[in-house]
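The complex appears here without one of its protein chains, the remainder shown in place.
A and B are the chain letters, set down in written order, and residue numbers restart from 1 in every chain.
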Amino acid sequence: MEIRPILSALLRNKTGAILIALQIALTLAIICNSVFIIHDRMVKMARPTGMDADNLFVVDMTAYSPTFNAESAIHDHLDLLRGIPGVVDVSPSQAIPLSGGGWSDGLYNNPEQKGANTGAGVFHMDEHGLNTLGAKVSEGRNFTHDDVQYQNQDTYIHPSIAIVTRALGEKMFPGQDPMGKVFYENDPKPVTIIGVVDTLEGYWPSWEGFERQIIFPTVFTRPNNRYMVRTLPGQRDAVMKVAEQKLGDSHDGDFVRHVRALTWYRDRNNESDHALLVMLTVMSGLILAITALGIVGLASFSVSQRTKQIGTRRALGARRRDIVNYFMTENWLITSIGVTLGSIFAVALNYWLVSLFKVPPISWYYIPVGVLCLWALGLLAVLGPALKAAAIPPAIATRSV
Amino acid sequence: MFVYNLRLALLSMRRNPVLTLLMVSAIAIGIGMSTTCLAIFHVMSGNPIAYKNDQLYAVQLDNWDPAEAYTGPHDMPTQVTYLDATALMKAAKAPHQNVAFVSGLTLQSDNPAIKPYLIVARVTYNDFFPMFDTPFEYGGPWGNDADQGAQQVTVLSEETNEKLFGGANSVGKEVTLDNRRFRVVGVLKKWNPTPKFYDLENGALDDGEDLYIPFSLTQPMELHSFGNNSCWKDTSDHTFQGYLNSECVWLQFWAELPTAAARDDYQQFLNDYVKEQKKAGRFPRPAKTYLSNVDEWLKTNKVVPDEVRVLVALSFMFLAVCMLNTIGLILAKFLRRSGEIGLRRALGASRMALFRQYLVETGVIGLGGGLLGIGVGWIGLFGLRHMLSSDAGRAAHLDWTMVGVGLLLAVVASMLAGIYPAWRVVRIPPALYLKIQ
Partner (left out) sequence: MLKMENISKIYRTDVVQTHALRDFSLDVKEGEFVAVMGPSGSGKSTFLNIAGLLESFDGGSYTLDGEDVSHLNDDDRSRIRNERIGFIFQGFNLIPDLNVSDNVDVPLRYRGFKAAERARRVQAALETVGLASRMKHVPAQLSGGQQQRVAIARALAGEPRILLADEPTGNLDSLMARQVLDLIEGINESGTTIVMVTHDPELAKRAHRSVHVLDGQVMDLKAVPDTGKRETKGVQA
């Protein structure tokens, strides 16, 4: 192929080539990083939650009557909720998983609470908690009714038993079975692990400890009460309406603050991530379109400026496909310079993003895939102008001026 | 001459509508994208009290775990303990100082049509109001006696007053909070500083609180913080009083220090306080205190999330691609018109005059692209607001400053893009274009 003469011609008339090559370089850098960030976040968002998230909803109630008895009210609420058809199970819950807000603790391996501690999310639920969430212990046992303590939040003393997630077990007791082991939480009283759940996500999706949880058999008696309710598949919305109405009618002295699906909290917490992904997707799509249009534009212009030359080549014996080949090759050369530069830009950009922002380092294969895409984009974009060039009649060569 | 150039520019744009449209669109998309990202950044990085920036200081004390520093600005907690807050308030070493936190209370209205609901209250001293320049519609802050005597008085927000009393002057009226009667002493005008600089810990972009009550009610009403609460040590006795005496941090402390001297004095006072507390066995970590003015506080608390910074950076690269595109289009446009250039030169135009003409032309195209781009940006922000719930979406909005910035960016970028093509085309000897057959 006539690469060398095409290259020398390009070198003598650099402007168009530089403009396109730079556009391609920047586009590659942006696309590689954007797609990487998008994919990374989507993978994170698609992790299994360990709970039946689509069929869970959260009830928040607040009492105002001065004679409110929290413990009996909670029992009443639980009975009422469990009695609604379509409800699989109910448990009080101190906080809402996946919502971006909740309770966390630093746990120690030693009673003196010295040294590094392991951060974990803390769930306070009763013996129905795991079933309500849709999780199960894969080792050990669930809490019994007698394990559950009703406590005032101010006078709260943590229980002596807990169920943990496997991720927490791995972090605190690497390579060992966490069953039966003890840990310490803020005081020398040990907490014994009686059960292990394989997966249960916590409160903060962007936290590195998101998979580490301890579940305590505690129900807080307060004026504000929160319940997690699990329904049969597909019945969540209908049951939510019934629950809100029945709870509203039940007690005097308290009122329903809200009844919301767990997915409402989850999606709300993910909102800004979701918005970021949309922005990045739009940006990527637009930049590909703009670069493609830029190539089409400049290639068309270049063809129109070189009409005489194209006619001459045809007169000298070039076939139509030789002309198409010429422009495709020229474009391929420019794109290649662009993607080479762009690969460097992409890595540099990623390096900068990693060092300044919480972006993880890019997986290497994004760059060659990006390069292939841009090659394809360039060739497709230049095809139109190249075909038009091929249609230039050879007789143009003899026209004077 | 400028008006002449302007006219020529418009004529030339009209002569080739497709090319002009392409150029304007390329610029518009680039400006639109940058404007969208910049607008969000602009709102989030704003300082609503910039004029008092060097008078208001957030106070940090390092009462944290000797084994491990707090993960926060300057490796110190961003909030203080009840013990320290009350001690500092009592010492009253600054002309003004304030401690506050957020709590939730059940509100019952005397109006039976309004059902009881949960409100978010800011529990604070009355210094809050003059320090942060809260605008009052009716009445004013409670007096110092209310703070001393834990009186049940309240200042309502504009929204709460609207909901409970239809927006009328409700000073003197009463409302029930957690089964206690409170008297309204003031009503604020609409006040939602963005970001909520005085409490970045608990929702920097959230709405302001529903009402304000005196801090001294914390103990009698056993008010708990509805915001962030962090403890490194277990509370010794499991009572509310024990909680108040603990090392848990859950309060925001601010001091108004109008002069550099006041600031130095207060810094000294804080250092002395910590020394004293250390003697009493508290503050096990190396003595450390910090005073941040509002700008610094906003910065170290990372109000602008990294994602927004990334988007702004990427959007500028995006704009660069659009501008490269534009350079190409402008170059093509000018080169096609080489005959006219040769003619003008033959008729006596200097290179500089033609250069100016073309620069004006690119400026006009830039202005067109900028106007369209603002529109694109507005659509982008509209879309974002739709995707974000009202609180987070507050940042996605276009103010006049951003419109100005967007237009300026468009015109400047276009003129820069036009420099090379204009220079290149003006340089070529006129004879080359005036080929006489």
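Going forward, contacts are C-beta pairs under 8 Å (C-beta built on N, C-alpha and C of every residue); 3 or more make two chains touch, one makes a residue touch a chain.
These figures come from a predicted structure and were not determined experimentally.
Although one chain is omitted from the display, it touches the following shown chains in the full assembly: A. The chain omitted from view is touched by exactly one of A:T15, A:Q153 or A:T312, namely A:T312. Listed for chain A, the residues touching the missing chain in the whole complex are 2, 5, 8-10, 12-13, 308-309, 312-320, 322, 393-395, 397-398, 400-401.
Everything that follows uses one rule, which is that only the chains that are shown with their structure count from here on.
If each chain is reduced to the centroid of its CA atoms, chain A and chain B end up 26 Å from each other. Residues 15-16, 19-20, 22-23, 26-27, 29-30, 33-34, 37, 62-66, 106, 113-117, 153-157, 186-187, 223-224, 255, 257, 268, 271-276, 278-280, 282-283, 286-287, 290-291, 293-294, 297-298, 301, 305, 349, 353, 356-359, 401 of chain A are the ones that touch chain B when the two sit in their complex.
Residues 22, 26, 29-30, 33, 36-37, 67-68, 104, 106, 108, 115-118, 178-179, 222, 224, 231-234, 238-240, 242-243, 305-307, 309-311, 313-315, 317-318, 320-322, 324-325, 327-329, 331-332, 335-336, 380, 383-384, 387-389, 392, 420, 424, 435, 437 of chain B are the ones touching chain A in the complex.
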